[in-house]
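What follows is a single structure, and I will ask about it in a moment.
Of the protein chains in this complex, all but one are displayed in their positions.
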Amino acid sequence: MQVLEQGSADYFAVDPDGHRAWVREHKERRQVSKLMDEHEAVARFVADGDYMVYDCNYYSRGPSSLLREVMRQGKHDIWLCGKFTYVAVSLLVGAGVVSAVDVGFFGRSKVVEDAVRDGSLTMYEYSNVTLTLRLRGGAQGLPFVAARSWGGTDGFEYSGAKLVQDPFTEKPITLLPSLNPDVALIHAHQADEFGNARIFGTGIAHQEAAMASKKVIISAEEIVSAEEMKRNPGANSIPYYVVDAVVEAPFGAYPGIMAGIYSSDAAHIPELYTALASDSLDGYLDKWVHSVGSHEEMLAERVGVQRLLQLRREEIITEGYRA
Amino acid sequence: MQVLEQGSADYFAVDPDGHRAWVREHKERRQVSKLMDEHEAVARFVADGDYMVYDCNYYSRGPSSLLREVMRQGKHDIWLCGKFTYVAVSLLVGAGVVSAVDVGFFGRSKVVEDAVRDGSLTMYEYSNVTLTLRLRGGAQGLPFVAARSWGGTDGFEYSGAKLVQDPFTEKPITLLPSLNPDVALIHAHQADEFGNARIFGTGIAHQEAAMASKKVIISAEEIVSAEEMKRNPGANSIPYYVVDAVVEAPFGAYPGIMAGIYSSDAAHIPELYTALASDSLDGYLDKWVHSVGSHEEMLAERVGVQRLLQLRREEIITEGYRA
Amino acid sequence: MTAAAAFSEREHMVVKVARDIEDGANYWVAGGGGPLYAVLLADRLGYAKEAQYITEDGVIAPEAELPFQAMGSMMSSRAGYRAAHWGTMNTAGDHAQLGYMDYGILNTLQVDQHGNINSTVLGSYEEWTRRYGGPGGAQTIAAQCWRTILMTDQQKRKFVNRVDFISSPGFLDGTEGARERAGLPAGTGPWRVYTPWATYDYEERKLRLIERSPWVTVDDILEECECKPLLAPEIGVSEPPTDEELGVYRTELDVRGQTMDRGTWVIKQDDGTYQRQEMGA
Partner (left out) sequence: MTAAAAFSEREHMVVKVARDIEDGANYWVAGGGGPLYAVLLADRLGYAKEAQYITEDGVIAPEAELPFQAMGSMMSSRAGYRAAHWGTMNTAGDHAQLGYMDYGILNTLQVDQHGNINSTVLGSYEEWTRRYGGPGGAQTIAAQCWRTILMTDQQKRKFVNRVDFISSPGFLDGTEGARERAGLPAGTGPWRVYTPWATYDYEERKLRLIERSPWVTVDDILEECECKPLLAPEIGVSEPPTDEELGVYRTELDVRGQTMDRGTWVIKQDDGTYQRQEMGA
């Protein structure tokens, strides 16, 4: 199985045996409460220098309240898994959190261009599916994952991929290095105190991200009893023993949609775009992140009850978003 | 990526491009009715010489009525994916259907030993998970799947596996050839006429088997409307466009359990074991397969209403087995 | 069906794609906007009621509740309404890798004579002038769907000899078997490029002009191509959109005017010819 070509870029090191050792030493197999507030969860489980993944994005079931807390705590030197993300990359870069991005897709912005230009941000090239595949490989405890895509692109050269000769068909095939992120942030519809979590609707790679990562923070719209979760185990997306922290976060996806519960805040989008089109995100970040002490304070001071109720009212479709 | 060792056995040929071509040409992308009776489904979609996979087994949510129809129609020269199967391998071998088995696990029997000894049955060595992994590879359109297991066994030599040097970690790792079976038989709790199917509870590799296979027959306890299936898309295990035939088969798992609907028939098990312990299964097969024209006739003539109602009554747990 | 009196050029492009949607085929549509609208328009107008689409987040064959909210064309309850199946991104990727996607439809920033697609940088990779957001889902769509359809504007800087960066694969260097040598599935690749002015196919893996819009000449088109496409023996003329097509498009799909408010409009003249008119002019 000959290596025919390989990318020349650095990639986040893959080490399945090291990951297994971490799991063995750090993952709690007892069913114990992991409930904590967002401040404690991010302080304990997001470290400067971590490789971080989050599922979905700032507009759609993303862990927006956790992302704001990461910015509020001034985490830095984060290597980000930038799959299927519109504005979150720009926000985190603008807040000084990020020093490297594995690019799947992000919304172009001046703040990102400036950071790349001044050398404070390094880009590694992938695509959405190659990143979700890398997470799949990590979620399965494997060092790599095969793909019949990615070969032939110029991104290949700026990635950690290798083109090898498949020893079965003798055709060329791409191997992507697996990802075991240091930390995953995932927003769920429901979770219990142990970390069992339910996500309804589609997803990008929430199960893969949770299974692949060393540390997992779940925020949830609703904390339900473990007894309730056990009544429908087939609806449970993520099992407790991979989860390190559970944060109650109603409207945690704000300003994004939480399908079946509330709509996205259409009024917020132009505000964000205006900020992104400018030289600096400081005004936006000050208003929505730094000038409030917590997610709840942001909801109370910046959004308000009436708007929140209105967002719930606008989400008229609920079919399929209940266990 | 050097091949360090490889098994010397034949394996069912892996050809992802050939499979893609089959999918393109044969899989119906329209939402059309595929409802048919078991006779037509098996006559049209199980061919002599096929590689066949079924999910679960004769005691637990297996496609028992379809397996009996395969025997009734005298299919032969079938290469069987023998994962997680107790008596089904022996039944199919005893009925003259099978000429090769990829062994994951089966219940030892005289009929299998005799067939191997007289050369009419060839065994290839795998394990349960290596077979479900091979199906996963097939379900993902890949030629192989990596595993950190199977190396070091004597079965390795009698399989299609290869031990290669992982070009990322430089450690040895096993590659298993993917499986794209010719035909999959899967029993579901619910299906609609187009082939969308719901399976509740655990499974062995029902989604992988369906996605990996060229032809897919779904039998279901209940045919529900497509409208009903669309009310909870997250509960739908298998999408219509991979399915070729839908067969209504109440008590289709008999004598096995259909979790949440009916219990296994405890009285049937000793009868089957007695047959398996003897030299021939002819008596058992005659009674349960050949002397009845259909699954419904078997239920009516050999089981009876009272027993069926009793089996429903015995299945007291239903939590989690409804959408 | 009445030919519309006024429409944007981009609306014309979406309508052209909608008319070419193959009934009974599967489409993997990238993101929102034109690609998704084209498939939905074909359905709503009855052109291809049995074509189905899959989105990047693993929605299979939904009955989308229109219109979408802003940023709501994926991962929203409206977008996923009454689907056959809800999966994830890897579901969509697996099904594409298995060959279930007859077509992929993409918007693109820059395309070259061999159908390669750039959504990464303008300029060289090390000395870029603009940094874009990467291939997203397009890379997998372009690699694995049987036929890839591109939608883009007809501008010289968008039709280049060689894209600045291959973010998503076309026919690569254009030689026979180049995709297969790069590890991509056999028999896949670019199929059509639609612009507001023109439609292209490929001959021997090289872009070929097959149709023009009635308000432009072949020379106008070639003027807006750095890479000179091959020319089909006969260059067809596309039918402008009808009132019926635009009615559905504007009221149910592009309700926020994403394709309507930008670019150039076309006005039908009394003599039956069409005149381009810049927005705001």
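Per-chain numbering from 1; labels A, B and C assigned in written order.
Everything that follows uses one rule, which is that a contact is a pair of C-beta atoms (placed from the backbone, for glycine too) under 8 Å apart; a residue touches a chain by one contact, two chains touch by 3 or more.
None of these values were measured; they are calculated from a predicted model.
The absent chain, not drawn in this view, touches the displayed chains A, B throughout the complex. In the complete complex, the hidden chain is touched by one of B:67, B:81, B:98 or B:112, namely B:112.
For the chain missing from the display, the contacting residue among B:76, B:171 or B:313 is B:171, taking the whole complex into account. Of the candidate positions B:94, B:167, B:203 or B:252, contact with the hidden chain is made by B:203.
Note on the undisplayed chain: of the listed residues B:51, B:84 or B:144, the one touching it is B:84. On the side of subunit A, the interface with the absent chain consists of residues 16-17, 19-24, 27, 29-31, 139-142, 194, 196, 211, 229-231, 233-234, 236, 239-242, using the contact rule stated above.
Take subunit B: the residues that touch the chain left off the picture are 56-57, 59-61, 82-84, 86, 103-108, 112-113, 116, 123, 125-130, 132-133, 136, 147-155, 158, 163, 171-174, 201-208, 257, 259-260, 263-264, 266, 269, 315, 317-321.
Here, only the chains that are shown with their structure count from here on.
Distances from each chain's CA mean to the overall CA mean are smallest for chain A. When chain centres are defined as mean Cα coordinates, B lies farthest from subunit C.
Mean C-alpha position of subunit B lies 41 Å from that of subunit C. Note on chain placement: the centre of subunit A and the centre of subunit C lie 29 Å apart, centres being C-alpha means. Multi-chain contact residues of subunit C (touching two or more other chains) are listed as 59, 80, 82, 86, 97, 185. Of all residues in subunit B, those that touch two or more other chains are 16-17, 141-142, 231, 233-234.
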